[in-house]
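Have a look at this one.
Shown here is a partial selection of chains from the complex, left in place.
We just call them A and B in the order they show up, numbering each chain from 1.
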Amino acid sequence: MCRFVIYKGTSPVQLSHLLTRPCHSIINQAFDSRLRLDHRRPINGDGFGVGWYDSVHDEELGSQPCIFTSVTPAWNNANLIRLAEKIKSPLVFGHVRATTTGSLSLDNCHPFAYGKLMFMHNGGIAGFHLIKRRLQANLSDDVFNVVQGNTDSECAFALLLSKLPDPKAKSFTTRTLQQAMLDTIATLNVYAEEAGVSEPSLMNFCVTDGESVIATRYISSRHDEAASLWFSSGTTFSEYAPGGHYRMAKADKRENIIMIASEPLTFEKADWMEIRTNNMVVITPKMNLLQIPIVDKFYVSPSDPAARNRDTDFAAAKGLLSPRKALAPVQPRENAPQLSI
Amino acid sequence: MCRFVIYKGTSPVQLSHLLTRPCHSIINQAFDSRLRLDHRRPINGDGFGVGWYDSVHDEELGSQPCIFTSVTPAWNNANLIRLAEKIKSPLVFGHVRATTTGSLSLDNCHPFAYGKLMFMHNGGIAGFHLIKRRLQANLSDDVFNVVQGNTDSECAFALLLSKLPDPKAKSFTTRTLQQAMLDTIATLNVYAEEAGVSEPSLMNFCVTDGESVIATRYISSRHDEAASLWFSSGTTFSEYAPGGHYRMAKADKRENIIMIASEPLTFEKADWMEIRTNNMVVITPKMNLLQIPIVDKFYVSPSDPAARNRDTDFAAAKGLLSPRKALAPVQPRENAPQLSI
């Protein structure tokens, strides 16, 4: 299974501080991934991608993301190492691939982009070959022709585009993106059910328009645990000891940096809070962070005694997520943004 | 536009004699292509592929083709150069790509294979984005999932598979493959017409099951010339002068070798005969060669005074392809070349 990382900051980050220098960056996670569910092939060596928005909004260049992808492993990509030393951006998606479906091809590397939007996925759509035709049939012609590769992930992105009122719009509200994400998951669940797929799908998706970020930690099961997803926030993210040892510092209450990642990017456990299974995380344009339950038939309330198979130490997580910040928000109110951490 | 070459022989050819050593092989045609119609981007540097069947039928290995493809140009591919010195085969497809549609990806490199079948294409399906959905909708589930890349060519192969009674069959008659090819072209013409596509499609297709070979030189127009296609036959194909100067020798009446290629592979013009526009060439398992007109609304009889735009008149001038022969096509005589128009 894949790994991803999201960075959003009030100031741009030099990509190397996010991607190549930290000793537990997703590139190093590419070969030392400790939390994944899929133990069959424990490497993310099937290509990678990074997408970013410009630091300075440039009328000429526009606000569309730039994407750099490669089919060779991230950890040994000379171009990535050089570019990451030069490029700065306030909003970055990084992704390393371990193929579950889809061949080794640039067309299959995340993030995917369309107009202002950028999307990536960690997980897998169960029984995708059984639902791909129906999914494609429901796309508009424009969106149908967006799909270039052969992954479930890119099709999920196309489906999300089809849930937007206008995927080519110049701006989106946070709410619009949230709703499209929920609709995408709901539709994939309908397709799976009607195709008789019983295996759960892992749908850790994220989408951004360069302003808002929507990420999900989701599994279409009441019993199993979703793929891991964590976040961290603070005022600065910097190297405190040689050898790529980074940490998030919180100088004050301001949230200048928010990161979301498949696994913590640092070994400072206190810096990272786990996102609950079947929740959506939203970063607003003004850097508020919301965690919102995705309440459908696969939702299990944290207070429900029927625990999921892989207990991810909710108690511990609760400890880390201080009551003020963590417990208050996660009372799933539907249709309302919640909990700004 | 692309280039391809087909070799079928009673004895295996070492791939290097076909692909890498001749100074006018398709690899060298990759950068010195003299007859192509598309002058916009006169190089075939967007990857290549070669497919072949085993010399000796091996129960264990089966009779499925082996495919080697690359996204780097053929002329500088160290693996191709080394493999071509070692591999021998009695039936080879070679292809160099110049992208018209489809990204640079192994998934988009010809030849494509399915079970015993191998397919490649030189040309382009006009208005493909307008007919792709309908084409895909008419495929069986199995064949739908065969498609891995994003080219018109691979979709045309999938369509051809769907025209076969059983694309996974262990053997095919020549006639079955011929009919599937004709049905594929006819269906693509219907799709184009109904989608309002007016630009002609270039459909130089070839398919084989390891026994028969069917190739077409076809354009969906009465006025324009199809992409070029030539054939040569003889008893030996070998280097007569240093520097990759090859020629076809005809020691006797036997046809031990038949080659079909987008452009002549040698500078010996007398060795090569042009296949007429909107004709199908068939190599039977017993090495008979038939040329059969594809008579539909785009067919123009050689005797018709309404000449196509670019009349090559090579074969006609030589009297090699006489109208008389065209009328008695599919009755293969063994051990003799058949040029039936």
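What to note about this one:
Keep in mind that, in the parts below, contacts are C-beta pairs under 8 Å (C-beta built on N, C-alpha and C of every residue); 3 or more make two chains touch, one makes a residue touch a chain.
The shown structure was predicted, so the numbers you read here are calculated from the model rather than taken from an experiment.
Oligomeric state of the entire complex in this file, given as copies of the one sequence with 2 shown: 4.
In the analysis below, only the chains that are shown with their structure count from here on.
For this pair, chain A with chain B, the centres built from the Cα atoms lie 45 Å apart.
Taken in their complex, chain A has these residues touching chain B: 103-107, 129, 132-133, 136-137, 141, 144-145, 147-150.
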